[in-house]
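Presenting chain A:
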Amino acid sequence: MSAAQSENGRTTTPRRAETLLYLDGVSVSFDGFKALNELSLVIDRGELRTVIGPNGAGKTTMMDVITGKTRPDEGTVIYGADTDLTRLDESAIANLGIGRKFQKPTVFENLTVFENLELAARDSRGIFRTLLAKLSGTDLARIDETLATTGLVEHRHRQAGALSHGQKQWLEIGMLLIHEPQILLLDEPVAGMTDHETEQTAQLIRRLTGKHTLVVVEHDMQFVRDLGARVTVLHEGSVLAEGSIDHVQAHPRVIEVYLGR
Partner candidate 1 sequence: AQLPPIKVGVLHSLSGTMAISETTLKDTVLMMVDDINKKGGLLGRRVEAVVVDPASNWPLFAEKARELIQKEKVDVVFGCWTSVSRKSVLPVFEELNGLLFYPVQYEGEESSRNVFYTGAAPNQQAIPAVEYLMSKEGGEVKRWVLAGTDYVYPRTTNKILEAFLKAKGVAPADIMINYTPFGHSDWQTIVADIKKFAAAGKKTAVVSTINGDANVPFYKELANAGIQAKDVPVVAFSVGEEELAGIDTKNLVGHLAAWNYFQSVKSPVNDAFIKQWKAFIKNDKRVTNDPMEATYIGFKMWTQAVQQAGTTNVDAVRQAMYGQKVMAPGGFESVMNTNHHLSKPVLIGEIQANGQFEIVWQTKGPVKADAWSKYIPESAKLTADWTYPWVCGNCEKPKY
Partner candidate 2 sequence: MLNVETIDLFYGASHALRRVSIAAEIGKVTCVLGRNGVGKTSLLRAIFGLQSIRSGRIMWDGEDIAGLKPHERARKGLAIVPQGRDIFPRLTVYENMLTGFAPLAKPLRTIPEEIYQLFPVLKSMLNRRGGDLSGGQQQQLAIARALITRPRLLILDEPTEGIQPSIIKDIERVIKLLAARGDMAILLVEQYLDFAQELADTIVVMERGEVVMNGPKASLDAERMRRYLTV
């Protein structure tokens, strides 16, 4: 299935031919329960893609498969030209430039906010390089900038474990920003944020589009609309619908299983 065939609506993302991520017939099952069912999905370079779908549709599982946390039973995930991600481990995949924000905020609770960012910063990951690494002025500037973006300036030297839920969400987004991966996978980035912050986040994400490739999972339909991107609806482990937000919101099956009346 190519992206072009399911094109039914308008999209704000500038279309480029180059495919960056290609999930091909991916299936995952847990004790007989199919969380992903021959899921196929194409993400282009520089694209912003939102993924929605009912609870338990397999959105998080899909990200698990891409980042190497879960091995699919069947199917492949091709990154770039011909790298099969299903054969690599998490750190190798991360080093290819795939970054992720988890649904449940996961930060290093015993490190400070600053150190969390420092670890995430784009830098060599080799053992001996980290042993000898020095923080340069540009690094510091980057960290400061990210702290500002995420509103955590005054929490700079606090232990991340002492942050509130929402602050952890922001910190995790910050870690992703400073890592500057090729692809950003965002699992429910605005959960627990105020409406205002949600708007800010939407702006932030739109700014990143083009330079980065983004896949965003959300349930907040206003936010999805703000992003103005192409939407994929997952249901029971496979794609139910795909297209613009208006197209999707009008889709009867989507309304039935997801949006409600």
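A word on the picks: all candidates are chains of the complex that A comes from, given by their letters.
In this section, a contact is a pair of C-beta atoms (placed from the backbone, for glycine too) under 8 Å apart; a residue touches a chain by one contact, two chains touch by 3 or more; residues count from 1.
Treat the numbers as computed from the prediction; the structure is a model and nothing was measured.
The candidate from 1 or 2 that touches chain A somewhere in this complex is 2.
Across the interface of their complex, candidate 2 is touched by residues 30, 33, 53-57, 59-60, 103-104, 162-167, 169-170, 188, 191-197, 219-221, 257-261 of chain A.
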